[in-house]
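With one protein chain withheld, the remaining protein chains of the complex are depicted in position.
So, chain A:
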Amino acid sequence: MSDAAAQKQKRPALGQFGTVLWDVASRPSGAIGLALVLGHIILALISPWLVSYDFRSMDSSLILEGPSAEHWLGSDHLGRDILSRVLQGGRVALLVTGIATPIALLWGGVTGVLLGLIGGRADEVAMRIVDAFLSIPGVLPLLVLVTIFGTGNEVMIPTLAFFYGIPVIRVIRAATHDVVARDFVLAARARGHSRLSIVWRELLPNVRDAMMVEGAMRWSWMLLAFSSLSFLGFGVSPPTPDWGLMISDARAYMPLAPWGVLAPVIALSSLIIGINLTADALAKAMGIDRARKAVV
């Protein structure tokens, strides 16, 4: 274990990342997952040049029309092109979660490492607060936060980043605990290194694996929460298209126009499954058993 860790340590950072990526991509589930995620990201990046309709423009002659040569995925109850709305929805979802995930990882990770290092009473108190936040399951805590802070994109990002940083604290603190008692940290302490240098040079490189898996997991949870909130009417505000919101809108017309529901359903499912397959492969590549971690 420590031998392997030491060897890993010697490799240059980029090479190590490359090895991990290769390991992920060489597993069938990881390859499918990576392909789905990359596909979504590429589509989100190039979609402004792909669609020929504005996602806001309504056309009363097109209300609930089925798929056709002009409108590949049909049009919704206001006569808007579904394809351009699905693509725009992907941009919104990836933008919001893409900003919120790194922030959550950063503040949760740093707090977790510091708590794991300091320990003692501060750690005990902080963990009780973390427990308290995590003792309301599912989207409920986010709903409470939304009640307090309001809705809309500008509020969604800090709210998601704040809340999903909390479970990161717990995981990274536990990972730090495993490392902090090891000989090389003791050696660094004995050499008289400052706490900051110990955090930066000894602890962070060793919790990076846990951090990456955690990041992928939080990303998928965030996406799920974001679309669930939109579905419930507390996420983005219309006319900004979001997959959750689109599904919620199209549900009323499901018997007449099932394609309106199916398009965002497939888009959302494929991205979330992609992220999870990648996270699973990543965890396996790094020897972390994800099934042990339950719902929270």
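As a working rule, contacts are C-beta pairs under 8 Å (C-beta built on N, C-alpha and C of every residue); 3 or more make two chains touch, one makes a residue touch a chain; residues count from 1.
In this text, contacts and distances are computed from a predicted model.
Per UniProt, the protein behind the absent chain is "Glutathione transport system permease protein GsiC"; the candidates were "TIGR02186 family protein", "GDYXXLXY domain-containing protein", "Glutathione transport system permease protein GsiC" or "Dipeptide ABC transporter ATP-binding protein". Considering the whole complex, the residue from A:L95, A:V144 or A:L186 that touches the absent chain is A:V144.
Contact between chain A and the absent chain runs through residues 128-129, 131-133, 135-141, 143-148, 220, 224, 227-228, 231-234, 244, 247-248, 251, 254-255, 258, 261-262, 265, 268-269, 272-273, 275-277, 280, 289, 291-292, 294-296.
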